[in-house]
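Every protein chain but one is kept in place in this view of the complex.
== chain A ==
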Amino acid sequence: MSALNINGREYTVDVDPGTPILWTLRDTLGMTGTKFGCGAALCGACTVHLDGQAIRSCVTPIAAAVGKKITTIEAATNGSDPVGSAVHDAWVKHDVAQCGYCQSGQIMSATAFLKAQPKGKQPTVAEIDSAMAGNICRCGTYARIRAAVADAAKTLA
């Protein structure tokens, strides 16, 4: 039994401590907004926040999350988090998604990046690219991701 704090709620799960956060979320708890893409921290589709840091949940065991706070796409974009809301709104405004499968991970990476920005600082294209380089989109939505991250930063300034 492991105790996990996910999106501000306490859960007790009966899974092996070596089980990745991803599969605990998806298969044990039925929270399917976090996606499986590569299983090897190469594509970023599974990105969640662990104590505010963007991590790859496909390679992070739940043992590493005990006593910490996990935040997933479901909470980041439900209106309770101003940065997550700004990113969500920018994603819709710029119509970023095509197939949409990678976008939970993209949004979680963008949200962590913007949370770490000094207040009022507008990131450069190079900074945005660097922050988002770990997230693959096979549909090629990168131009709109760039625009949406910049736009979200503006609305938060």
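Everything below uses one rule, namely that a contact is a pair of C-beta atoms (placed from the backbone, for glycine too) under 8 Å apart; a residue touches a chain by one contact, two chains touch by 3 or more; residues count from 1.
As a convention for this text, contacts and distances are computed from a predicted model.
Trainee: If you look up the hidden chain in UniProt, what protein name do you find among "K+/H+ antiporter subunit F", "Glutathione transport system permease protein GsiD", "Xanthine dehydrogenase family protein molybdopterin-binding subunit" or "Copper resistance protein B"?
Mentor: The chain we cannot see is recorded in UniProt as "Xanthine dehydrogenase family protein molybdopterin-binding subunit".
Trainee: Among A:S2, A:T19 or A:T155, which one touches the chain that has been omitted from the display?
Mentor: A:T19
Trainee: Contacts of chain A with the missing chain: which residues?
Mentor: Counting only chain A, the missing chain is touched by 15-16, 19-20, 23, 26-28, 30, 32-40, 42-43, 45, 72-74, 77-78, 88, 91-93, 95-104, 107, 128-130, 132-146.
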